[in-house]
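So that we are looking at the same thing, I have put the structure below in structure tokens.
Here the complex is missing one protein chain, while the rest keep their positions.
Moving on to chain A:
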Amino acid sequence: MLKPRALSDVLSQANTGGIGSTLLLNSEGSLLAFSGFGDKDASAAGAIASNIWTSFQKSGQLSLDDNKLDCVLVECKLGKIAITKVANLLLCLCSEDGVSFGMLKTKITALSSYLEEPLSQIASS
């Protein structure tokens, strides 16, 4: 079964080089695991990230005839966010503005690849 502390330790490995927090969300946008700095409301950010993912996935399916959304990169004035799917969950990385999109995408891809198998086992059990 899932070990919360071990999961949090794995998520924290992404929190270097300007990446402030890593979130794992379920399909409804609820926070499953969090690792990070600062006092920002991770639950609210996670819910919005989940909504963004779901909306673009649906619109892609309808309008691009492409139902496989791989990654969403969001740039805001104070930072960047990356969102991807892992097993039946969403992984979200939040970084400072100075982190480049390339690094953010590389890190989230590496982390999601690492978590895919163990989280898929949980999902299927």
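Assume a residue touches a chain if its C-beta (ideal position, glycine included) is under 8 Å from a C-beta of that chain, and two chains touch if they have at least 3 such contacts; residues count from 1.
As a working rule, contacts and distances are computed from a predicted model.
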Q | Undisplayed chain, where the name is taken from the UniProt record, one of "Trafficking protein particle complex subunit", "Guanine nucleotide-binding protein G(I)/G(S)/G(T) subunit beta-3-like", "Ragulator complex protein lamtor3" or "Non-structural maintenance of chromosomes element 1 homolog" | A | "Ragulator complex protein lamtor3"
Q | Candidate in contact with the missing chain, chosen from A:Ser27, A:Asn51 or A:Gln121 | A | A:Asn51
Q | Among A:Leu7, A:Leu25 or A:Leu69, the residue in touch with the chain that has been omitted | A | A:Leu69
**Q.** Hidden partner chain, residues of chain A it touches
**A.** 40-41, 44-45, 48-49, 51-52, 55-56, 59-60, 62-81, 94, 101
